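The complex is shown incomplete by one protein chain, all other protein chains being positioned as in the whole.
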Amino acid sequence: MKELNLTLKIWRQDGPDSNGSFDTIAAPGINDEMSFLEMLDLVNERLINEGKDAVVFDHDCREGICGTCSLMINGQAHGPQKGTATCQLHMRKFSDGDEIVIEPWRAAAFPIIKDLMVDRAAFDRIVESGGYITAETGGAPDANIIPIPKPVADAAMDAAACIGCGACVAACPNSAANLFTSAKVAHLNLLPQGQAERHARVEAMVDTMEEFFGSCTNHGECQEACPKEISIDFIALMNRDYLAAKFKNRRTLSRK
Amino acid sequence: MQLDAKIPDGAIADKWTNYKFERKLVNPANRRKYDVIVVGTGLAGGAAAATLGEQGYNVKAFTFHDSARRAHSIAAQGGINAAKNYKGDGDSIYRLFYDTVKGGDFRAREANVYRLAEESVNIIDQATAQGVPFAREYGGLLDNRSFGGAQVSRTFYARGQTGQQLLLGVYQQLSRQIGLGNVALYNRSELVDIVVVDGRAAGIVVRDLVTGQVTSHSAHAVVLATGGYSNAFFLSTNAMACNVTAAWRAHRKGAAFANPCYTQIHPTSIPQSDDFQSKLTLMSESLRNDGRIWCPKSPDETRPPDQIPEADRDYYLERRYPSFGNLAPRDIASRAAKIEVDAGKGVGPLKNGVYLDFSDAIARLGRDTIEERYGNLFEMYERITDESPYDVPMRIYPAVHYTMGGLWVDYELMTTVPGLYAAGEANFSDHGANRLGASALMQGLSDGYFVLPNTISNYLAPLLGTKPVPTDHAEFQVAEAAATARFAGYLAIGGTRSPDAFHQQLGKIMWDYCGMERTKEGLEKALSEIPALHEEFRKDLRVTGSGEATNQTLEKAGRVDDFFELAQVMCLDALTREESCGGHFRAEHQTEEGEAERDDAHFAHVAAWEWTGDPANPTRHTEPLEFENVHLQVRSYK
Partner (left out) sequence: MATSTVARGPAGAGTKRAKRKAPFPIELYRSALGKKYVMAVTGIMLMGFVLLHMIGNLKMFLGPAEFDHYAEFLRELLVPVLPRTVTLWLLRGGLIVAFALHIHAAYSLTRMNHAARPVKYQSQRDYIAANFASRTMRWTGVIFGLFLVWHLFDLSWTGTGYSFHRGAAYANVSTSLHRIPVGILYIVANLALGVHLFHGAWSLFQSLGWNNPRFNAWRRNFAAGFAALIVVGNVAMPVAILAGIVAVH
């Protein structure tokens, strides 16, 4: 166990339309066994003791699975550890005397609510537009009726591991959400159950995505920032399906 | 207060079928004339909202998260049970029912458990149809693993992220309904009160966590699927925001709270490493499939684990429970760990854990197989502790994980307030005094997809033609004013300590006196300390910031306030239940071997507490439990 004395530069902003700025807060005596968010808890506890407002940041499960936590730490989404969400980042990754800069995710589609908290509802809009398999409760056939090759099920699972945290958008120089969208598209489009809506799904989801986010220029930055290490291979899959969808949907329509 | 469980007639296997035939129905064309409020968007709430939306009801769903995909159901790792018998190892609905009743130490309602076992098979079908990527064999069929408390392989899983995948399945179905306009989702909206008009649930009052605004919503029926109350202990494996507020506010409005002392301590969590720790992280029970639990035989052991010879190791679960071994149920495995650690045989820097060792499994199956099964769990462990379980045994210790108690509900999942339902972990219904692993996901989805959508029409059908109580009704106005005043009150105290500081202190009292082992003296001590601390909270709380913008300190204050009141009922319930059963272990009631000793003559009942206005003096009601199918016996896993 080591003690770290840190200087934090934390973005403070009152609301979506106000101007924010960095607040420099000294954080002495940080135990390196702490998680990053526990360090922020302690900072907040000290701020409250001083009668100041606590820093607002999103977090919940602290097990790296709910996708609520965010934070741009020293210019990297979810901080320096690869494949790790902020809540699983531990202070042993930092050294005594470090200055840590903490910013919210920045994208037009993710307006800042307060301080480090942003609104990621645009992701929900994308899923609402088609990120599902229509299978109303009741009437589902036996689960073993369609055998799914293990590699296919595994690939779908790789894509389905997305936690919807928004790091891909935050890290992308263009604020594109192609990794998020393609992960959901690939999860469902790879599975036999998802074939019926395959083309309608990808078209609706991509079109909704483009209402909010920038475009993919294949930097690959999203893949590096993703706490679940989801591959940009899924973006290629989405691109292919989208072209097919634009073509096939039209053909289906023309027969009506 | 009358506790009528409304258990349908007939043989155990026919009850649910009979009920579904006899209940009143709402014609599809009439369903849009009904408004239903669902609070919570985890497995139970999300599934209920989606299914009710599909059926045609007007649904308003509420979550205090930013999205319907964040609920703590997402963190369940290991799997979900279902009596599919895909492995042909003798599983059946009856066996799952039997295991669950026995696993719950004979403190659950038979009819509910049987229904749960019946619906379990439908859940797997439903989830698969939705695209949940369950693990598969090379032949393409679904794979199963074993879990504690069962001798058959019936647990379906999606890597170590089963809860996530099932919740995303629910979220997708709910999103579809939101997209179609059948469900309106209110996010970042926290329930702060329930409104009851003329003895029926009329609606809810919510606080917008972004603007601080308090508003009312009314409906024909209200469903609470707001999870459990493990965070009363401060340190638990629950997410930071999990709280009892919704259930507690319902309790204060007349819903009985059942078996609050039934809390589950999960045996395999990562031990606490320092005083700043904000939560404990669970390691899936599935690890006990291949990991062996041991501690040194001597309390003075100082060698690193790999240098301790076999002769000096005590594989205490295998020794004490030879037939179930490392897969003994959670309550038993937890208490066994506590016994060893209390005897000074704990391991790790703080001597507060036991080893969960994979070296045998790695030698037998190879590192690749272990990596495929548990890779993500091992990574998570390494991120937290900086130790690799491939090289060094994991250190584990029990942690509060789940609460079997909750709002009392009848067979229809209705609380003692007509029109107010509770589903998932928020109710008390299916697990008795101990929940078996991989059964929480099953119960949440069964309640949400299959039970509630069937039972709610029985209540709604006679209300055809009525309108929900308007939100300008006096009761709503009173509740809104009270909620506004409550939050303004926290801000106005201007004391010296943060809500977290109080919560931490409350949690310590609860863990020390109402945790894994409870005694009369301890509980009485807790019952004197909690009200005093609550009083201090009211006088010395400090909440900075304002009530008109996002203020997490203020949110926390409201939740901690409710935990204080709940904690008292938990201790009272534990004190009154003069027996040991499942997760409730009273040191006074144990066999000579240290096993839990039930008192079926006096306590084969559900204890449901009624709010009287004074948290220290609620009224205790009982619902007797009858065991017609699974006969009462001493639970043995030896």
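Letters A and B name the chains as they come in the text, with residue numbers starting at 1 for each one.
Basically, a residue touches a chain if its C-beta (ideal position, glycine included) is under 8 Å from a C-beta of that chain, and two chains touch if they have at least 3 such contacts.
Worth saying up front: this structure is predicted, and the values here are computed from it rather than measured.
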What are the shown chains in contact with the chain that isn't displayed? A, B
For the chain not shown, which residue from A:Thr7, A:Asn49, A:Asn74 or A:Thr134 touches it across the whole complex? A:Asn74
Taking the full complex into account, find the residue in B:Ala11, B:Leu180 or B:Leu464 that is in contact with the omitted chain. B:Leu180
Absent-chain contact - pick from A:Thr24, A:Ser95 or A:Ser215: A:Ser215
I'm checking contacts with the chain that's been left out. Which of B:Asp208, B:Asp600 or B:Glu623 qualifies? B:Asp208
Contacts from chain A to the absent chain lie at residues 9, 11, 16-17, 22, 72, 74-76, 101, 103, 106-109, 111, 113, 119, 121-122, 124-125, 128-129, 173-176, 203-204, 206-208, 210-221, 223-225, 232-233, 235-243, 246-247, 249-250, 253
May I ask you to list the residues on chain B that touch the chain which is not drawn? 60, 177-187, 208, 210-211
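Everything that follows uses one rule, which is that only the chains that are shown with their structure count from here on.
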Gap in Å, rounded to a whole number, between the CA centres of chain B and chain A: 27
Chain A residues touching chain B - in the complex, by the definition given at the top: 1, 14-15, 31, 33-35, 37-38, 41-42, 44-45, 47-49, 51-54, 56, 58-68, 81, 83-84, 88-90, 92, 113-114, 117, 119-121, 123-124, 127-138, 140-144, 146-150, 153-154, 156-157, 160-161, 163-164, 187-188, 191, 193-194
Touch list for chain B against partner chain A, complex: 47, 50-51, 54, 65-72, 74-75, 84, 86, 122, 124-131, 133-142, 158-159, 161, 163-165, 168, 171-173, 175-176, 178-179, 185, 187, 210, 239-241, 273-274, 276-279, 281-282, 379-380, 383-384, 386, 449-450, 453, 496, 498, 500-501, 542-545, 549-553
